[in-house]
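In this view, the complex is presented without one of its protein chains, the others remaining in place.
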Amino acid sequence: MKIGIFPHVQKQGISAVLGLVVQRLLERGAEVALPADAAEEMGYPELGVARERMLKEIAVAVTLGGDGTLLSTARVAAPFGIPVCGINMGQLGFLTEVEPSEVNQALDRLVAGQYSIEERLMLDASIFRQGKSIFVSSAVNDVVVTKGGFARMIRLNLYIDGQLTANYPADGLIIATPTGSTGYSLSAGGPIVSPGLKVIVLTPICPHTLHSRSLIVAETEEIKVTVYATHQDIVLTMDGQTVHALQPNDTIIVRRSRYRAKFIRFNRAGYYETVYTKLTAGR
Amino acid sequence: MKIGIFPHVQKQGISAVLGLVVQRLLERGAEVALPADAAEEMGYPELGVARERMLKEIAVAVTLGGDGTLLSTARVAAPFGIPVCGINMGQLGFLTEVEPSEVNQALDRLVAGQYSIEERLMLDASIFRQGKSIFVSSAVNDVVVTKGGFARMIRLNLYIDGQLTANYPADGLIIATPTGSTGYSLSAGGPIVSPGLKVIVLTPICPHTLHSRSLIVAETEEIKVTVYATHQDIVLTMDGQTVHALQPNDTIIVRRSRYRAKFIRFNRAGYYETVYTKLTAGR
Amino acid sequence: MKIGIFPHVQKQGISAVLGLVVQRLLERGAEVALPADAAEEMGYPELGVARERMLKEIAVAVTLGGDGTLLSTARVAAPFGIPVCGINMGQLGFLTEVEPSEVNQALDRLVAGQYSIEERLMLDASIFRQGKSIFVSSAVNDVVVTKGGFARMIRLNLYIDGQLTANYPADGLIIATPTGSTGYSLSAGGPIVSPGLKVIVLTPICPHTLHSRSLIVAETEEIKVTVYATHQDIVLTMDGQTVHALQPNDTIIVRRSRYRAKFIRFNRAGYYETVYTKLTAGR
Partner (left out) sequence: MKIGIFPHVQKQGISAVLGLVVQRLLERGAEVALPADAAEEMGYPELGVARERMLKEIAVAVTLGGDGTLLSTARVAAPFGIPVCGINMGQLGFLTEVEPSEVNQALDRLVAGQYSIEERLMLDASIFRQGKSIFVSSAVNDVVVTKGGFARMIRLNLYIDGQLTANYPADGLIIATPTGSTGYSLSAGGPIVSPGLKVIVLTPICPHTLHSRSLIVAETEEIKVTVYATHQDIVLTMDGQTVHALQPNDTIIVRRSRYRAKFIRFNRAGYYETVYTKLTAGR
């Protein structure tokens, strides 16, 4: 069984934790791989494998970092059907499964196959400019259309399965999966959505029409957003990580991805208990 | 084909509209029945049938009134599998399908069977006091646990499928179906939910903890609420219509009903367009 | 110097604390008085004075309890110009000044006159029924017009200095002082207002029109609310303590009181620091 490790190489203390993780996995009889660049940087050149090849070889991905590291790994792992296990080295991980104190136990269970897999909706977004697709990308948490800092606002037309559903000036719009509902969407006033639900959450950012609210639609519905503005300071952001500049009159189409992110779960603490604990503790 | 008419007998102008509706249906060859008490009061004693018998005989129910009349009829019609068609005589009907100007056309299509049926989630709520069920009722829109006007607040424990999910002092809690998401739930800050989604929306009313938000859960999950208070001014309300007094330490269990409300639909205007039009017009 | 003590007689542990407070004050050379009924109940009959006489004799009032005890004492003390010092025996006191661990030090400073006085806006509310005033009362925190638990909603017309400012169906309306802005008003979505500002905060409770927001007006402006409903389940509540039943078409007029509540302050921790600490800790 080959396990791929994806460390957040800039994270403080990553070196020590990575050492322990590698050692434990090898002791338990697993093979270990790291992306070649990270392997080089962290001092394990012998474990380095080119990223593309690695994804074809590993059975499981382990991330060392915060929710961001988990999200970026889950996105690339999803098309290969590889489940991902997040070890939390951040402050407050909503998505990471394993706290630092639980690492050894988690790794042992990982090697022993003692875990369950939770599938999470992913979204594909395409940008169409003058009728042509110019960008395609995926998100586990959210697709965000937003004005930049120098601009005043943008006007959005929102269509659900072809129906005009809203038309408002705003700072932007967040299109979130249930997984993403506890992220940026929550900051903008959106609801918390149970992660297994087959829905998408649409939440405007600072809408200039007071009647605008979060909208919950089926994950099978196509979401189309057309952007109007008199400036060019507009961006599309996926999971807060992938960013692409938009232009006025661009159309963004968001659909359910054919892949699902796979999160490894050991804990039997229920979702609601976990969210509640994290919300009251950390926010 | 027997069509049952359920008029809101106190509504202004009901008499004239009822007369036109009865005449049109008879002209089109339908049989017509009214609940005996309403038939008497409205001057059609010959059409009166006892309510229980009526629900066994009619193929379709037509309501004359607002959303409230539609809701109360839908609740009793659901166990008999009878679809309901709401003719709007109120100001702003989110749920009623037929505006006054469209009545004749709608009735003709009703008799001709030219309509579709939309099924909507219903909720069953039970009150348990000292371990015994003392009240059971159903709702199409929402189940609301709330303090009365004389009381200061109540403390709620919320369990989803047995997991403690929230614990807060508040004025109350709204447990809404997607149908009810555009009603009271929206006033309390809840999201708008597409009516076909298999979810339940939980929204606190004036929570005294600032981190409380709407929560979207699966319709298959059991919702349990325990109420704590030092007073007796607490009530359970179903669809804003059925009310039952609660006592401190009462437990309320809300589950998906085995029945679904059936709404007749003629219009092909999409849900999102309709909601958006009504929201921007009327609120 | 005579100090009046107003204990919350039902509070757990009140007896022990009261004993320590009385002893300390007497040791420091102060005279001590309790309301006759409380004095009797708590075992200090020799210190009991009729409430009305007491308010004419004492220089300072000390409350033992939570924010509620402080509010009710501040309301009656204000017309006599008596400053009030709240000793917190509740869980989270926004208004009480002295925590249990600081009692002795605070009492010593009280007797020594080492404190400052902070004046807080109070509101007078009158109910007019068919043109006649039928009820007048004062509030330190808020005046709330709200539907009861059995009712569906009420319609409110709001006039500021005679101008129609809002007209909406809602569960109710909160008219709060800056002091009250961290209470019920905050739960309903209102802003936090610096306590020295000469303003009043109006916040609707679950407004059925989505454009309704908190409104900040001058404390010198007259606020008039007319209530429309088809039921009689409406109440006026002052500070969550004084309650009076309303009827449809009643008019409520709220004006700045001629008196100000006087809060004794020892701590030099700033208001903003205090509120922030309490908000993040307790909510």
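Each chain carries a letter (A, B and C) given by its place in the written order, and its residues are counted from 1.
Here is the rule we use: contacts are C-beta pairs under 8 Å (C-beta built on N, C-alpha and C of every residue); 3 or more make two chains touch, one makes a residue touch a chain.
Quick caveat, the model's predicted, so the values are computed rather than measured.
A.B. asks: Of A:A170, A:V217, A:M238 or A:I264, which one is in contact with the hidden chain?
C.D. replies: A:A170
A.B. asks: Write down which of C:S126, C:T165 or C:T242 is the residue touching the left-out chain.
C.D. replies: If we include the chain that is not displayed, C:T165 is the one touching it.
A.B. asks: If the hidden chain were put back, which of C:R51, C:R213 or C:R260 would touch it?
C.D. replies: Within the whole complex, the residue contacting the unshown chain is C:R213.
A.B. asks: Among C:G149, C:G190, C:P207 or C:G240, which residue is in touch with the absent chain?
C.D. replies: Here the residue in touch with the unshown chain is C:G190.
A.B. asks: Over the whole complex, note the residues of subunit C touching the chain we left out.
C.D. replies: Interface residues of subunit C facing the absent chain: 160-166, 178, 181, 186, 189-194, 196-197, 199, 201, 209, 211, 213-218, 221, 270-273, 275-276, 279-280, 283.
A.B. asks: Touching the absent chain: which residues on subunit A qualify?
C.D. replies: 146-152, 170-171, 184, 186-189, 205-211, 233-235, 237, 240, 243, 279, 283
Basically, only the chains that are shown with their structure count from here on.
A.B. asks: How would you label the subunit A and subunit B contact, same or different, if same means the shared numbers make up over half of all numbers there?
C.D. replies: same
A.B. asks: Measuring centre to centre with CA averages, how many angstrom lie between subunit A and subunit C?
C.D. replies: Using C-alpha averages as centres, the distance is 47 Å.
A.B. asks: Starting from the mean Cα coordinates of subunit B and subunit C, work out the distance between those two points in Å.
C.D. replies: 39
A.B. asks: Subunit A to subunit B: how many Å between their CA centres?
C.D. replies: Chain centres of subunit A and subunit B, defined by C-alpha means, are spaced 38 Å apart.
A.B. asks: Residues of subunit B touching 2+ other chains?
C.D. replies: 186, 189, 209, 211, 279, 283
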